[in-house]
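In this view, the complex is presented without one of its protein chains, the others remaining in place.
Here is subunit A:
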């Protein structure tokens, strides 16, 4: 008896420790996903306009999964200490459901990150930036979002276009329909601005003199935060799930070895 008593104590201790870690990770996951959903870089309108904002859906799922993990970990600790078979079964089944949701969140975040290529943003920028005739309210909403976001991006990050100002020259665009090529070879937000927010030297900017216009592209400023977002949700969730896998296996073994 003493030997099995010792083993049971060790297993209980391990399971309690595992559940404590799951609880803390759940809170961390919730906090991380709330941070991503709050969109600190203001890039959500770009994703909304691609109609492919599933990495935000993944973050929303992550918020609720985090809470669920925290609550279930407390249930798990109680169930393990009391060695109650019913409670443990409830715990295992609810944990499996939560596991499935978190799995969906991770796979969604990872898969949809792969859709966000430079060409996707380039096409969207050319189609929507400063588009004047919009078809319906939805189109108008998305166009305004894209225009405001790009204006802010180009001003704050001192960049122009997705790959560079030549994007505006190489392809036709909605911008080109309303702004003549001679006056606006690229938008004026690509110019280096002075303290009052107007171009330092508009002629230099139109000529493309280095130092008076931003010759680098904005893709790094977009893909950096989005990669962090997607990989943060996907890989942290993956780590939590691996740990949860071990704890659940241990709990199943524990359950099958205790009596009613």
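Please note the rule applied: contacts are C-beta pairs under 8 Å (C-beta built on N, C-alpha and C of every residue); 3 or more make two chains touch, one makes a residue touch a chain; residues count from 1.
Note that contacts and distances are computed from a predicted model.
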item: Protein that the absent chain corresponds to, by UniProt name, given "ALA-interacting subunit", "Integrator complex subunit 11", "Nicastrin" or "UPKL2 protein"; value: "UPKL2 protein"
item: Option from A:76, A:185, A:199 or A:232 whose C-beta touches the chain left out; value: A:185
item: Chain not shown: contacting residue from A:126, A:154 or A:226; value: A:126
item: Subunit A residues touching the omitted chain (full complex); value: 1, 4-5, 7-8, 83, 92-93, 96, 99-100, 103, 106-107, 110-111, 113-115, 117, 119-120, 122-123, 126-127, 165-166, 169-173, 176, 180-183, 185, 203, 206-210, 213, 215, 234-235, 238, 241-242, 245, 248-249, 252, 255-260
